[in-house]
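All protein chains of the complex are present and in place, except for one that has been dropped.
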Amino acid sequence: MIATYLKILRTPKTVISTQFLSCQKDIVRIGLQIEGKVKKLFCGALAIREVDTGSSNAEEQELSALSNSYYDIERFGISFVASPRHADMLFVTGPVSRNMADALRKTYNATPNPKIVVAVGDTAFDGGIFKGSYAVYDGVDKIIPVHFYIPGDPPSPSRILCSLLEILEMCDGIRT
Amino acid sequence: MNIIFFFFQILFVLLFSPLCIGVIRKVNALMQSRKGASIFQPYRNLKKLFHKDEIISEDASWIFRIAPYVVSASTLVIATSVPIAFAPAFAPAGDILVTIYLVAMGTFFLALAAMDTGSAFGGTGSSREMTLAALAEGGLLFTMLVPAVIVGSTNIGMIASRIGTLSIFQYAPLLMAFVGFFLVLLSENARYPFDNPATHLELTMVHEAMILEYSGKRLALLEWAAANKLFIFLILAANLFFPSTISGAVFGITLIVSGLLTLFKSLILAGVIALIESSIPKLRYFRLPDLLFTSFVLGVISLIISIAM
Partner (left out) sequence: MVDVIIQNGLAITLVFFLVGAFGSILFQKSPRICNAWSHAFAFLGSAAGVLFSAMVLVLGKTVSYQQETTLPLFEISVRIDPLAAFFIFIVSIVALCTSLYGIGYMAHYHGKYNLGIFGFFYNVFIASMLLIFSAQHAVYFLLLWELMSLASYMLVTFENRTEGTVYAGYIYFVMTHAATACIAFAFLLLYHAAGSFDFDVLRANADELTPSVQTAVFILALIGFGTKAGIIPLHIWLPHAHPAAPAHVSALMSGVMIKTGIFMLIRFFLEFSHPYAPWIGSIILLIGAASSLLGVLYALCEHDLKRLLAYHSIENIGIILLGFGGAMIFASLGLQSFMRLSLVGAFYHTVNHAVFKALLFLGAGSVAHATHTRNIEEYGGLIKTMTWTALCFLIGSMAISGLPPFNGFVSEWLTFQALFSGISSGNVFLTIIFIAGIASLAFTGGLALACFVKAFGVTFLARARSNEAHDAQECSISMRAGMIVLALLTLVFGVFAGSVIPVLSHIVQSVTGFSGHAAALFSTSTTVSVRNQFASISPPIIALAYIGALIVVMLSVYSVTRRRTVTRGLTWDCGTPLTRRMEITATGFSRSLLMICKTFVRPLKNVHIQHIDQSHYFFTFQKIELSFLDIYELYFYRPIAVCAEYVTDRARKIQSGNVNAYILYIVLVFICMIVWLSLSNV
């Protein structure tokens, strides 16, 4: 036990600081306009709920990498929560298979206002590699209104993180 | 006059309880070689939750709507009487048994509210929480009884003010009782190894499962009440079992110093909780009664030793 503690103390910090993240400003705002004051609310504390609507799980792997000690999303006040009732933002991945359409709608309805919907990955934007299949609706915006989209198949954790920071900065900018 | 004092105690507990949660999360993060959120993050979370709308299930009744208020009120009533800086002669919840049963009142309503939604998660969470709460009662009572018997009163304030005047031999049973009380603290506040407060797996949740259906201001009230409960238990652990720093005077700088010392002791204990969380796994559910029974047995043994002395 003591050896573990000493090892923890001796391990150098590996958290990637924000200026070293290669930030590409690839955000596409789809759908509704959000009132300025709504975005203000999320400064400092953002609760995210992941919804997987039939994706290849690649996006989920990248999303779970956000909580490790390299990217450490928690330091920005962002956390992943267990229930859409607790969430401010929905990360939707996957092209929305027919089986998950109802579940996605219920999740959206279960999230209290004000909320932001972010489609993560190319499949969530327009179906991606599954585009045109009979088993999917091509893209999340066919089922629920989407506010932002993070491109990539899958987007790397640094791109997700940068995009999130851009979203939060947008709310910062409007406040100042 | 007393009411103003109780009001300040309530403010103290309300103000600093999210800080304890923040400290625990920060220490956890540091142990994982991360940076983690700042220790003031829980305050931002609460502020955000108060500004959100709420969605309430159609199946829920007035019990669901009233439960967060009842749970918060019970923590506030206990907060008026915990020994932070000064122990008044008479406080509403000044007796050990009143404290235990007011905590039970909060648990009762939270469990009912969880069942009120009709979802499987709430019902399972209720069942698990009530099982653990029922089994923890014995340990809680006996470990709190030990300092009461040593000092000669079950009044919390009196225990806190007199616990510093003991001889070194009387501390041995008190230390054992403290270990038992700490186990019950972990159980009642849903910490490792009893419960993982950050889990997403509903089948393993105990406390979190009960608040899955809450949103907006009611969720904020419940999170704050949970933080209050943790802080209250930490204050009790800090001031009932260790030489406390309760001042004798009502006014003056000593009061502020005592309050800060109590806060400091509580934060150290919070750090210990975080250390434990980072070191051991969460135990399987049916191994938890063994732990609770251990705390009960520790309480009984230390009680017998302290009577024999």
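Should a chain be cited, it is by its letter among A and B, assigned in written order, with residues numbered from 1 in that chain.
Note that contacts are C-beta pairs under 8 Å (C-beta built on N, C-alpha and C of every residue); 3 or more make two chains touch, one makes a residue touch a chain.
Predicted, not measured: the structure shown is a model, and the values here were computed from it.
> Determine which one of B:M130, B:A190 or B:L267 touches the chain that has been left out.
Only one listed residue reaches the unshown chain, and that is B:M130.
> For the chain left out of this view, which of B:I39, B:L102, B:A160 or B:L174 touches it?
In the full complex, the listed residue that touches the missing chain is B:L102.
> So one chain is hidden, and I want to know which residue out of B:V149, B:L166, B:V179 or B:I276 touches that hidden chain in the complete assembly.
B:V149
> At which residues does subunit A meet the chain that is not included here?
83-85, 100, 102-104, 106-107, 109-110, 112-113
> Pick out the residues on subunit B that sit against the missing chain.
The missing chain touches subunit B at positions 10, 50-63, 69-70, 72-74, 76-77, 80, 90, 92-98, 101-102, 104-105, 107-108, 111-112, 115-120, 122-124, 126-128, 130-131, 133-138, 140-142, 145, 148-149, 152-155, 158, 212-213, 216-217, 221, 285-286, 289, 296, 300, 303-304, 307.
One rule holds for everything that comes next: only the chains that are shown with their structure count from here on.
> Go ahead and note the Å separation of the Cα centroids belonging to subunit A and subunit B.
Chain centroid spacing, subunit A to subunit B, equals 34 Å.
> Quick check: in the complex, which residue numbers of subunit A touch subunit B?
Residues in contact with subunit B: 1, 4-5, 8, 11, 13-15, 41-42, 44-45, 47, 68-69, 72, 74-77, 79-83, 85-86, 88, 109-114.
> Going by the contact rule at the top, pick out the subunit B residues touching subunit A in the complex.
Within the complex, subunit B contacts subunit A at residues 25, 29, 31-38, 41, 44-45, 47-48, 51-55, 199-200, 202, 205, 208, 212-216, 219, 279.
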